[in-house]
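Removed: one protein chain of the complex. Kept in place: all other protein chains.
For reference, chains read A and B in written order, and residue numbers begin at 1 within each chain.
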Amino acid sequence: MSLLKVDNLSVSFHTRNGSHQAVKNVSFTVEPREITAIIGESGSGKSVSCYAMLGLVPTPPGRIDGGSALFEGADLLALGERELRAIRGRDIAMIFQDPMTCLNPFMAIGQQLIEPLRLHKGLSAKDAKIRAIELLDEVGIRSPADTFDSYPHEFSGGMRQRVMIAMALINEPKLLIADEPTTALDVTIQAQILRLIADLQKNRDIGVLFISHDLAVVADIADQIIVMEQGVMVEHGSPDAIFNHAQHPYTQKLLAAIPSGHRTAERIKPDPLIAVTHLRTWFYPSNAREPVKAVDDVSLEIHRGEVLGLVGESGSGKSTLGRSLLRLAPITEGSVVFDGTDLTQLEGNPLKAFRRRMQMIFQDPFASLNPRMTVYDTLAEPLLLHKICDRKNLDAAIATLMDDVGLARAFIRKYPHEFSGGQRQRIAIGRALATKPEFIVADEPVSALDVTIQAQILELLVALGREHGLTMLFVSHDMAVIRQIADRVMVMYQGKLVEQGDTEEIFGHPREAYTQSLLASIPGVALSA
Amino acid sequence: MLRFMLIRILQALPVIFVVITATFFLVRSAPGGPFDQEKVVIPEVKKALEAQYKLDLPLHEQYFAYLGDLAQGDLGPSFKYPGRSVNEILFSGLPVTAELGFYALLIALCIGVTAGVFASLRPNTAQDYIPMSLAMIGICMPSFLLGPLLVLVFGIWLDWLPITGWGDIPGDKILPSITLGSAYAAYIARLSRAGMLEILSQDYIRTARAKGLPEWLVVTRHALRGGLIPVIAFLGPAFAGLLAGSFVVETIFQIPGLGRFYVQAAFNRDYTMILGTTVFLSTLIVFFNLVSDITAAWLNPRLRAQFKGGSR
Partner (left out) sequence: MSTETSLSLTDAEQGSSLWHDAWIRLSKNKMAVGGGCILLTFILVALLTPWIAPYSYEAQNLDLGASPPSLSHWLGTDIFGRDVLTQIMYGGRVSLAVGFIATGVALIIGVTWGAVAGYVGGRIDAVMMRLVDILYALPFMIFIVLLMVIFGRNVLLLFLAIGAVEWLTMARIMRSQVQSLRQQEFVEAAVSLGLSPATIIRRHVIPNALGPIIVYTTLTIPSVMLLEAFLSFLGLGIQPPQTSWGLLISYGAETMEEYPWLLLFPGLALTITLFSLNFLGDGLRDALDVRGSKD
């Protein structure tokens, strides 16, 4: 008997701007004691389906058009609010993506933990506290009794997620719905949390519905995988069936988009374009006594024509290092020599001349374009500033750029908010290329994009790099992406350079312990088999 | 937390000092002395009076003498009412104004918070539009318009409530309190609505619902804590505004409070009275701002921890 049987579920949204069918006739089952994963990109309707079942979709804009969701014999969609509430938090529990915003910052975590217990099981405060501390221990929180009265902001991201998991499991639910629970976490923490969820599921014999955009993440733990696209379920099956015998073109596209393989290692001639010596970028925030050592004594060389991958988790300093090379972050000490000139000594017009030769592509395609400038203006700005062309040839130059990055010329007068994330990133790449730079720092350029778009943009970057003979510093936290496009790799941890070497050397024979743990955390072991 | 409080208190002291100094020199630099407007005074008598009030000393000496008196809590004698000191007059009016302010604030908080929270629960529906329209009226109708209107309707036409005095006739505290409090009820209603809307759209409210909590618990236990912080922070400026508003309300309803004395002193150029009242009121305002700032900060656990030092 299935734990959850969803049949022909349809959900739509109706706003002033129009109606939108978010979920169309979706049917699936979740078996007890199994992990079922729902995979989809943004707009696939994967989250909406689950929220709708629990009545968590606000029904003025949303509307359940039809279908049923049988849980233990009762149709969740037909239940009244009171009955649904009894099930929520007791028989079906949810954990969400961002534990920082999902926990009440004004309440101690202990209070939040015991809430479902007291609400559904009527325990006294004392008994509930004992139970809560047991659970905190089970999810791996150290000294749980002491942390009972702490506030969410006192925990790290991974710890907070553990608290959320404890809170969800405290009433021993039969079904746990996890909505992208590891997306906001560092890769090593992600591995730990995945492990935790898998272990808890086994020990407690519950069913898990795991929502994600990342096939690699669920490859290791799912028993069944469901693929959704634009509100429709396109395929489902066991991991083996999906990964090795995918039927639907969309599934195949998703699989193809997973970064794999590696750059054909052309031997790069050691010809340093950039030489960094003992670089320190320290920040001195006003309310802290200790400076934040974002980049702490880093020395490296980047050779002409190579793609250097810079990998690390949050707080490693990789973004700050990239920005420091471009003089976008205040360098405290050390030197950055670009083609023979020390950039740290330059100001004003000499610096401006060098800026033309080095550009940056930023992570967030929504924030890196001025929302009040059209594409034309955004591309014209660097062209005119550095006199790459004069006003007569401006149109032609912009047209060429648009073609290079694969954007239709007809879009030239549109504003950033009228484009998708992938298109905006293309505009940003176009802007970076406008000054015909020799060196580009790409700071997590694809991390904010859907996986299929990610693949396209990576392809574009590689092609453009080859075509224009660019030297690139590619910063990312995603090891798989780095492996695909970098010639050499550097690993950073807490401001320091931990290891560097050729890509295959690092991936095949990592020397440092941290590098090894990073590599071990890459999800999708099942895929590369 | 203690360190934060200390810093804030130390920041407030120069402000008070600036107030005292600026007021002193401003008042003294105005043309004309306190006795110039009176009936003609014989020069010798005028000189004697000036000596008595230390007006014949050089300005900076008067300043330091004043500071010295202040340190002892002595705000000096009144020019207008010889024989009475500023302290005396101030403290006769203070309880009245304090009571008026208290009732007004009570009305403002009770009505404002209830209306604002209520409206935030169903935005863009009648439950929202009606209280917020009333709030808009409260903001757009100043106390000096509302007061006379209320007097006209309830005092004169309907003759339900008394329209002057404070504490003389039962019910004479109602109209002034409503007049003074209504604008603040309106501001507080808007603030609490905005604060609640912001909090209700947060992810952790969804988590609370996912735990199966009934909506009223979600609102009271989870949403209110964060949603009302803007209201707490507003209390400091509200206090200053209430004080200023009391000038008008006390004038309209002829209430013998601080506000009315202040306005009269301003007209009469009663130096010590102006000085004393300004210093006193300003210190009160600074103090209240301090309390409201510290409370609002204390209510946010993240800020609280920042000043205790260190996180896990």
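Quick note on the criterion: contacts are C-beta pairs under 8 Å (C-beta built on N, C-alpha and C of every residue); 3 or more make two chains touch, one makes a residue touch a chain.
What you see is a predicted model, and the numbers here were worked out from it, not measured in a lab.
**Q** Would you mind listing the shown chains in contact with the chain that isn't displayed?
**A** In the entire complex, chains touched by the missing one are A, B.
**Q** Given that one chain is not shown, which residue among A:Asp149, A:Asp342, A:Asp390 or A:Glu418 touches it?
**A** A:Glu418
**Q** So one chain is hidden, and I want to know which residue out of A:Asp7, A:Asp339 or A:Asp364 touches that hidden chain in the complete assembly.
**A** The missing chain is touched by A:Asp364.
**Q** Just the residue numbers, please: which parts of chain B touch the chain that's not shown?
**A** That gives, for chain B, the contact residues 11-12, 14-15, 18-19, 22-23, 26-27, 29-30, 136-137, 139-142, 144-145, 147-149, 151-152, 156, 240-241, 243-244, 247-248, 251-252, 262-263, 266-267, 269, 274, 278, 281-282, 285-286, 289.
**Q** Just the residue numbers, please: which parts of chain A touch the chain that's not shown?
**A** 42-43, 323, 326, 328, 351-352, 355-356, 358-360, 362-364, 366-375, 381-382, 385-386, 395-396, 398-400, 403-404, 409-418, 420-421, 428, 431, 435
The rule is simple: only the chains that are shown with their structure count from here on.
**Q** How many angstrom lie between the centres of chain A and chain B, each centre taken as the mean Cα position?
**A** Chain centroid spacing, chain A to chain B, equals 50 Å.
**Q** For the complex, which residues does chain B have touching chain A?
**A** Counting only chain B, the residues touching chain A are 202-204, 206-214, 221-222, 225-226, 299-302, 305-306, 311-312.
**Q** Quick check: in the complex, which residue numbers of chain A touch chain B?
**A** Those residues of chain A that touch chain B are 54, 56, 85-90, 93-94, 96, 98, 101-107, 115-116, 119-120, 147, 150-151, 153-156, 164, 167, 287.
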